[in-house]
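One structure is given here, and the rest of the page talks about it.
A single protein chain has been omitted from the complex, and every remaining protein chain is retained in its original position.
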Amino acid sequence: MSEFFPEVPKIVYGGPTSRNPLEFKHYNPDEVIGDKTLKEHLRFSVVYWHTFSNPLSDPFGAGTAVRPWDDGSNSVPNAQRKARAAFEFFEKLGAPFYAFHDRDVAPEGKTLRESHANLDEVVKVFKDEQARTGVKLLWGTANLFSNPRYMHGAATSPNLDAFAYAGAQVKKAMEVTHDLGGGGYTFWGGREGYSTLLNTDMKRELDHLARFLHLAVDYKKQIGFTGTFYIEPKPKEPTKHQYDSDTAACLNFLRTYDLLPHFKLNLESNHATLAGHEMMHELEAAIGAGALGSIDANTGDPLLGWDTDQFPTSIYLTTQCMLCILGMGGFTTGGVNFDAKVRRESFEPIDLFHAHIGGMDAFARGLKVAHAIIADGRLSSFVTERYRSWDSELGRRIESGNATLTELEAYILPKGEANKNASGRQEMLENLINEFI
Amino acid sequence: MSEFFPEVPKIVYGGPTSRNPLEFKHYNPDEVIGDKTLKEHLRFSVVYWHTFSNPLSDPFGAGTAVRPWDDGSNSVPNAQRKARAAFEFFEKLGAPFYAFHDRDVAPEGKTLRESHANLDEVVKVFKDEQARTGVKLLWGTANLFSNPRYMHGAATSPNLDAFAYAGAQVKKAMEVTHDLGGGGYTFWGGREGYSTLLNTDMKRELDHLARFLHLAVDYKKQIGFTGTFYIEPKPKEPTKHQYDSDTAACLNFLRTYDLLPHFKLNLESNHATLAGHEMMHELEAAIGAGALGSIDANTGDPLLGWDTDQFPTSIYLTTQCMLCILGMGGFTTGGVNFDAKVRRESFEPIDLFHAHIGGMDAFARGLKVAHAIIADGRLSSFVTERYRSWDSELGRRIESGNATLTELEAYILPKGEANKNASGRQEMLENLINEFI
Amino acid sequence: MSEFFPEVPKIVYGGPTSRNPLEFKHYNPDEVIGDKTLKEHLRFSVVYWHTFSNPLSDPFGAGTAVRPWDDGSNSVPNAQRKARAAFEFFEKLGAPFYAFHDRDVAPEGKTLRESHANLDEVVKVFKDEQARTGVKLLWGTANLFSNPRYMHGAATSPNLDAFAYAGAQVKKAMEVTHDLGGGGYTFWGGREGYSTLLNTDMKRELDHLARFLHLAVDYKKQIGFTGTFYIEPKPKEPTKHQYDSDTAACLNFLRTYDLLPHFKLNLESNHATLAGHEMMHELEAAIGAGALGSIDANTGDPLLGWDTDQFPTSIYLTTQCMLCILGMGGFTTGGVNFDAKVRRESFEPIDLFHAHIGGMDAFARGLKVAHAIIADGRLSSFVTERYRSWDSELGRRIESGNATLTELEAYILPKGEANKNASGRQEMLENLINEFI
Partner (left out) sequence: MSEFFPEVPKIVYGGPTSRNPLEFKHYNPDEVIGDKTLKEHLRFSVVYWHTFSNPLSDPFGAGTAVRPWDDGSNSVPNAQRKARAAFEFFEKLGAPFYAFHDRDVAPEGKTLRESHANLDEVVKVFKDEQARTGVKLLWGTANLFSNPRYMHGAATSPNLDAFAYAGAQVKKAMEVTHDLGGGGYTFWGGREGYSTLLNTDMKRELDHLARFLHLAVDYKKQIGFTGTFYIEPKPKEPTKHQYDSDTAACLNFLRTYDLLPHFKLNLESNHATLAGHEMMHELEAAIGAGALGSIDANTGDPLLGWDTDQFPTSIYLTTQCMLCILGMGGFTTGGVNFDAKVRRESFEPIDLFHAHIGGMDAFARGLKVAHAIIADGRLSSFVTERYRSWDSELGRRIESGNATLTELEAYILPKGEANKNASGRQEMLENLINEFI
C-alpha cells in the first residue's frame, strides 16, 4: 500500500488553519453541505494522462518528470506497475474517480491486435485495484490523435483507414470502459478540425464525424453500455481550428445530425477561455440546453494562447462553477475531473499531491461559497426581481407566443417612451460575491 | 447632381496602371467574369451609418468628420439633405446598393410617434432618389442599441417595455424596408447579450429573443414582405458577450427555436476574427448549413481586440471570400456590404471615396483571382483527390449509414495498420494561391 | 454637506460580517498594519474623469449616467457644482486623494485663454473644498487627446501647432497642480502613437515626444514644483499602437533620451494586461529599475481586447499588487488611484459608491493578505533558498563580474553534468497564497 509514495501519508483534512501542505484545508469529504457530502457533490476524478503518462515535455524541451515507478520501458509490466502507482495515488489522495485514454494506460503495439492485448493486461490490474480501493472509473476514452495515422484527424480524416482504425479503437475502449463499470465515455475531438481550409472539405468531414458518433451510439446500445456519452469542446490546438470549438458549435452539430439525445457535454475551463468564453458562460449555455454532463476542472493562463491545463486555484472560478452546478441540481454521472497537469518545473511525485490537494481545496471552497450565496438568497432574488416586468399580462402573452408586433406597437405608441430601466448593479453584485469569499 | 462632392467626378475604371486615386484599378462593373458582370457578382452596398452618420468619434475623443452638407442640427431637413448627399455619393461611386438603420437616416423624436414621422419624411427622399438613380436598398434594419432604453438589450431586456418598444421599431423599419423595395432585413444583436452573468437569466433572455424573431417572421408574412431575413453574428462589443456570437451560435439558436427556415446569415469579416475564426471558416460553416445570405465586407486589425471595421484591402481576404461565394453559386438577395468606416484621422469627404474605391478594387481582384483559381482547377482537384479513399465500397457504406463498428474492426484488425497518409501539402497550396495574386 | 448624495451617509467600517452594501467590510482606515494605518498604506484616490465626467456612453450608444447635480450645460457654474458634488463624494467615501485632467473639471472655451480662465474658476472651488475637507490632489494632468486638434497626437503630432497648444496646456495644468499642492503630475500618452505606420515617421515623433517631456522638466524646475512626474504606459487604444506601450517601452524611451532621472511610472492594471503582462510583472519590472511611482487600480476583462477599466474586486490581483508595493517599502508620493468606471448599466449615483467601496475593500484585503504572507515568511524564504547556489564562491565571482567563460568551462567540463535542479513548486506556492485568502 505504500510502495510508490512512501513518504506521503493518506491525505487528511487539517482545516483552514493547517499549514501542512499535505493536508486538506477545506475538503472534508464527509462534511455535509445541503443534502450531500462534499465527496458526493464534487465527485473528484484524477486523469491518468497528465498525472501518470505525461513526461512533462514541451515543444522546446524533453520531459522532466521523475517517476520512480517507471523503468522507461514500453512494456506491459511497466504499465501495470504504473497502474498500481496510480491507484496508490488515488487512494492516498482520496479521489473517488479516475479517467483514462486507451493509450495512456498500455503501450501501443505493432498491430492493433497487439495494442488490444496490451490494454487487456492493464485493465486486469485496474479491475483488481478498483475492487481493492473502491475507486471508480468516471469515464474512459480513446486516444485518436497522437499516432501519425491520425495526423489529418480520425473520424474526419480524408484517409478512410484512419476512420476505420479509430472506429475499432473506440469499440475496444467502449468495451473496456463498460467492463470496468465506467460511468461514461468521452469524445474529445483530438485532431477533428483542420490545419488549412485550402485542403479541406469541411462539410464532408462533418458528415463523417456525425456518422462516426452514430456508429458509437449504435454500438453502445448493442453492448448495453448505459454510461453517459460526453463530447468535449475545444476551439484549437492541436489543429488550427477544431470542429467542436465550443458549447454552441457542439450543440449545433449535435442538433444538425440528430445526435443531441445521445450526448451530454464535458466542459473544460481552459477550453472555454481559449474559445473566448468564461467557463460560466459555457456552463450556462449547456445547462440551458439540458446538456451539461461533467466538467474538466482546470484553469488557463489568460495571457497565454495555448491550453496550459493548470490546476484550478482561483476561488472565483470554482465558485462560479459550483453556482452553476448546484443550480442545475448537481452531477449525476459526471464529476469534477482534474484535466490538469503540473508545470514542467514541478517534476517530482510530491508535486502531483500539492497540485491535486490545491485543486480539491479550491473546489471545496467554491462549493461552500456557492452554497452560502444560494442560501443567502440575495443574488437570486435580485435576478428574479430584475425580470419582474415580464410577469405581467403582456409579458405572459409574449412569452407564450400570443402577441404580435401590431399589439406591441399599440401598447408603446401612446406611451411614447418605455418605462425607465433599473441599474444593473454589477459592482454591488461583485461585492456581494466577495462577502462570501 | 454635383451639389455635395463638387470636385469628385463619377468614378470610372482606369485599369491597373492608373495612378489616379479616384479611378478604379480593377473594378470594371460591366466586365464579364464567368457568366456575370462584376456588378452582378459583387452587388456592392454602401452603409449609411458609417459613411453618412458616423461623426468619427471614439471613446477618447470627439468626432472629427467634416461633412459640408451637415448643418449640425437634429432636424428633418438636415437629414433629407444628408440623404441627397448619400445618393450623390452612391451614384458617383457606382454602388448599386445601400443599407441603413432607422436612426441613421432620421432624427429620433421625443416620442416614438414623432420618430416614425421623421423617418417617413426621409424615406420620401430615399424613394425619389432611388427612382432617380436606380440605386437599391440591399437591406434595412432598426437601431436597437444606441438609446439608453436599450442599455440592457432590446429583445433580451429585463425591461418588458424595451422589448415592446423594439418590437414597434422593427415593425416600422420592416414596413419602410418593404416600401422601399428592400431586398432584405437584418437583425444584428446590438446589446442582446450581457455585461455580467451575475445579474442575467440567460435562458429566459434567449427565449425572449426567439419570441421576438418569431414576431418579426409573423409580421413579415402579414405584410407580404418577401425579402430575406438576415441575422448577423458578433461575439462581443458593445456587450461583454453577445448571444449571436458566431455562425455556430446563431445556427444553434435558430435550430433550437425552429427559426432556421426563416433566416440566413449576414457574415462580417471583423466579427468572424473577433470570434476567433477566419472569415473563410464562418463562410464555409454557413454555406454548409445552406444559410449564407450576405456579407459585411470589412477587415479587422488582428492585433486589436475591438471591431475596427476597416475597409478591406487584403487581396488574400477578398480571394478567400470570393472562393466561398463563387463556390456556393453567388449571391441571390445578398451582396458585398461595406460595413466599414474611415479612420478618425481620415475626416474629409474625399476619404470616403478613397476608402470605397479601395474596397471595391480589392473585391474585384479577389473575384478575378478566385475565378482564375477555380478555372485552373488544381486546387479543387487536389481536395477531391485527397478524399478519394472514401469513394470505395466501404467508404460508401459508412457515408450512407450502413456500417458498424464491428465491421470496421473486422476490416482493420487483419491489416494491423492503416494505409499511409498523404502529405497535406499546405505550403504547396499556399504557393498556388500566390500564383494568382 | 449632504446636498448631492442625500441618502448616502458617511461610509463607515462595518467589518467582515456586515451585509450593508454601504459599509466597508475590510477597509478600516485607522487600523494599523505593520507600521502604518490602512489609510497611509493605501492612499486611495478617486479619479474625476470617470467618476464625475464620464457620461457612460460607449461607441454604440449615448451616455446613460444620471447625475442630479449636472444641469447639462457646458457652463462654469455647472462645473463648480460638479466640483462640490465630487468633494462631498470624496468625503463621504473617505478617500484622501483625487486626480483630474484639466478638461474634466472645467469646460473647454472657444480659445485657449478662455479655457484657462474657466479652469481657474473651478480650481478656486477645489482650493476651498480641499481646505474644508482635507482631501488632497494625488496628481493632475492635461487632456491632450479628446479635442480633434489632437487627432494625430499632441507631442507627436505632425502638426507643430498641436505640439505648441499641448505645451501651453501642460504648462497651465502644471501651474494649477502646483497651486493645489498636488503630489504629482502624470503624462499618459493619449494619442501619442499611430493609426498606421504608412504615414508615420516614428523616429521623428519619438524625438518630439522627448523634447516635450524635457520642456516640462525644465518648467517644473522653473516654477519650483517638487511633485513627482509620472508616465503611464498603455499599449493601444485610442491609437493602434501607443509609444508608451508598457514598462519596458517607457524605460527604454526614458533612458534613450536621458529622462529617466525625472520620471517614475504610474502603472495601470488594465494597461498591463492589454500589453500582455500581468500587473505583477509590470510592477516588478518598474521596481527593479527604481521607477515605480503610483498605480492606477482597476481591472480588465481578460476576454475583452479593450480597456474596460473595471473596479478591482479580485483579491488575487490586489494581493499581488500589495506584495510588490509592500516589498518596495510602500508609496511615497503615489497611491492607489481608482482609474475605473462603473458599467454603462450602473448609471445611478449610488453605483459610484458601491464601486469604490468594493475596490477599497478589495485593496484592504489585498494589503492584509500580503502583509500576512510576508510576516509568515515561507514564500520569501522559499525564493531566497532557491538561489542558494549563487551564494557560493563561484556565484559571487560571476555576480561581481570577475569570471570568464573559460573558467566556467573549466568548472563544468570535469563535472560533466550540472547539479540537479530542484522543483519550482509552483502549485505548492499557489496553495500557500490560498492559505491567506
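In order of appearance the chains are A, B and C, and numbering begins at 1 in each one.
The rule we apply is simple: a residue touches a chain if its C-beta (ideal position, glycine included) is under 8 Å from a C-beta of that chain, and two chains touch if they have at least 3 such contacts.
These numbers come from a predicted model, not from an experiment.
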Going by the contact rule already stated, which one of C:Lys39, C:Arg81 or C:His214 would touch the omitted chain in the full complex?
C:His214
Hey, which of B:Thr37, B:Thr313 or B:Ser380 is the one touching the hidden chain?
B:Thr313
Where A:Gln130, A:Ser195, A:Ser380 or A:Thr404 are the choices, the one touching the absent chain is A:Ser195
Residues from chain B at the interface with the omitted partner, ascending
19, 21, 25, 273, 276-278, 302-303, 311, 313-316, 342-343, 345-348, 350-351, 354-355, 357-358, 361-362, 421, 423-428, 430-435, 437
Please identify, in ascending order, the residues of chain A that touch the omitted chain?
57-64, 145-148, 150-152, 190-191, 195-196, 236-238, 240-241, 274, 301, 303-306, 343-345, 347
Hidden partner interface residues of chain C, rising order
110-113, 148-149, 151-152, 157-165, 167-168, 170-172, 195-204, 206-208, 211, 214-216, 218-219, 235-236, 241, 245-246, 248-249, 251-253, 255-256, 275-278, 280-281, 284-285, 287-289, 320, 379, 382-383, 386-387, 389-390, 392, 394-395, 398-399, 401, 403-406, 408-409, 411-413, 415-419, 421-422, 424-426, 429-430, 433
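Here is the rule we use: only the chains that are shown with their structure count from here on.
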Specify the chain pair with the maximum number of C-beta contact pairs.
A-B
Same or different interface residues for chain A and chain B, judged by whether over half of the residue numbers are used by both?
same
For chain A paired with chain B, centre-to-centre distance based on mean C-alpha positions, whole Å:
36
Flagged in chain B as touching 2+ other chains are 148, 151-152, 195-196, 236, 241
